[in-house]
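Just one protein chain is left out here, and the rest sit where they should.
The block that comes next holds chain A.
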Amino acid sequence: MSQSAAPVLEARRISKRFPGVVALDGVSLALLPGEVHALVGENGAGKSTLIKVFTGVHRPDGGDLIYNGSPVAFGTPLDAQRAGISTIYQEVNLVPMMSVARNLMLGREPRGRLGVIDTARMYGEAERILAGYGVVTDVRRPLRTFGMGVQQMVALARAVAIDARVVIMDEPTSSLEPREVETLFSVIRRLRDDGIAVVYVSHRLDELYEVCDRVTVLRDGRVAHTGPLAELERLKLIALMLGRDLDEVRTGGLTRFSRDRRHARERDGAQPAVRAEGLTRRQVLRGVDVSVWPGEVVGLGGLLGAGRSETAKGIVGALPLDAGRVVVAGLPLRTGSTTAAIRAGVGLLPEDRKAEGIIPALSVRENIALAALPSLSRAGVVSDAKIDKVVEVFMRRLRIKAASPHQPVQELSGGNQQKVLLARWLAIRPKILLLDEPTRGIDVGAKAEVQALVDELAEEGLGVLLISSDLEELVEGADRILVLREGAVVGELSGDDVTEDTIMTSIAERGAESDG
């Protein structure tokens, strides 16, 4: 990249207020052609808001946007897209009911005579494009039948296919496996070589250092630092994000899971906290057996579509099963009922927080209390005092950043919404927690806190099933790892065998075996 090039897109002293918060306070950022620009900061620092100002979703209260040397004000995201600014938003916003192909080609479908959509060609083209991203799948199926990973890849393919000069990615890897992340990076490098400017938002620092040239750190809506990334030490970057001293970060430590119980672990209790046997569902699960003992953290490894989320959903009764049973603390669980599962103390933190997690229009308070309502009420009448207490505890403990407990949860930043969901599950005082990507979109500081919390709960006897596309998190967090492939358990790792390498080889090996 050439430093002398004029910025393609520039924000000058942009400010944006929402009721109760200043989301952006005089933020300036210049985006050069052919650079990958990292945008980082704590949850709620203003990253997504800045992006939405760039793309015409929000109109700034003050400041100017300069695009290609002249001031612009995009009225709608479509205007920005037409002008060449393509965006992958934090919450995938495709059309869930439409087919994958439709989503991919929306607005530029191949047309035959009379302007009718040529579906055969559309499917063919969609298949070809997706294959280029390592996703081989039936593009006729509705998008919602796929996991978040595939959805993110579709969003990526769609964004890149549009002829753009600026591509903005807000946490594009939060649901991707290492393999897809590699695909994404090669796409990013190709974009960079073509002279396209890329904005990259992520809480995964490794990724930033791998692919980004420059970095801008936001803190509480202000620019805390901007400059080349390679020169910035990792701890220094964290300190800038959190607004703490470098020393403080170094000594305070950002230890994540701090477990070495793996070896010494004897299985307290005569029976597992949860035992699932022969979970089967046509085309998705083929007889999965999982047990989690009290105090144990079991990780589920595997590629996208291996059936990890489906296993978790099958256990809590959110996925209709053809066969299989679930036993909680010795008692069989009524199948197909999440209500029964929660009464037995089994909770699932879902992967897709927008579609399956938050109730957008309800307040932070009500979202936290939702699953625990029966225990927070007397004779069917909710007790404000009890709810306030629980909400207070978790908002403080998880450091949820909101104007007030009564703010609608949809107005929170992505990471803070995730914390609200965690609080919802902790509030039921679970015996077993199934965590599907629990730290998705959570900043470094909060991530450590969440992981420490999981640790602490396990210490107190909670059983945890952990699904994470972040291998490091899996290795550090789990006592034992089950590797899934095509809906079946193909391997188990425990003790010293649990390393990123062994997981990778286990996934690959089994793959080679069953392919060959």
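In the analysis below, a residue touches a chain if its C-beta (ideal position, glycine included) is under 8 Å from a C-beta of that chain, and two chains touch if they have at least 3 such contacts; residues count from 1.
In the analysis below, contacts and distances are computed from a predicted model.
**Q** Just by its UniProt name, which of "Gfo/Idh/MocA family oxidoreductase", "DNA ligase (ATP)", "Monosaccharide ABC transporter membrane protein, CUT2 family" or "Ferredoxin reductase" is the chain not shown in this complex?
**A** The correct option from "Gfo/Idh/MocA family oxidoreductase", "DNA ligase (ATP)", "Monosaccharide ABC transporter membrane protein, CUT2 family" or "Ferredoxin reductase" is "Monosaccharide ABC transporter membrane protein, CUT2 family", the UniProt name of the unshown chain.
**Q** Tell me which residue among A:316, A:390, A:454 or A:475 touches the hidden chain in the full complex.
**A** Touches the omitted chain: A:316.
**Q** Just name the one of A:327, A:370 or A:453 that touches the chain not displayed here.
**A** Of the listed residues, the one touching the omitted chain is A:370.
**Q** Consider the whole complex, including the chain that is not shown, and state which of A:20, A:112, A:360 or A:495 touches that chain.
**A** A:360
**Q** Sort through A:93, A:145, A:186 or A:339 and give me the one touching the missing partner chain.
**A** Touching the chain that is not displayed is residue A:339.
**Q** Which residues does chain A use to touch the chain missing from this display?
**A** Interface with the chain not displayed, on the chain A side: 57-59, 61, 75-76, 316, 318, 338-339, 341-343, 347-348, 350, 355-362, 366, 369-371, 373-374, 377, 380-382, 424, 428.
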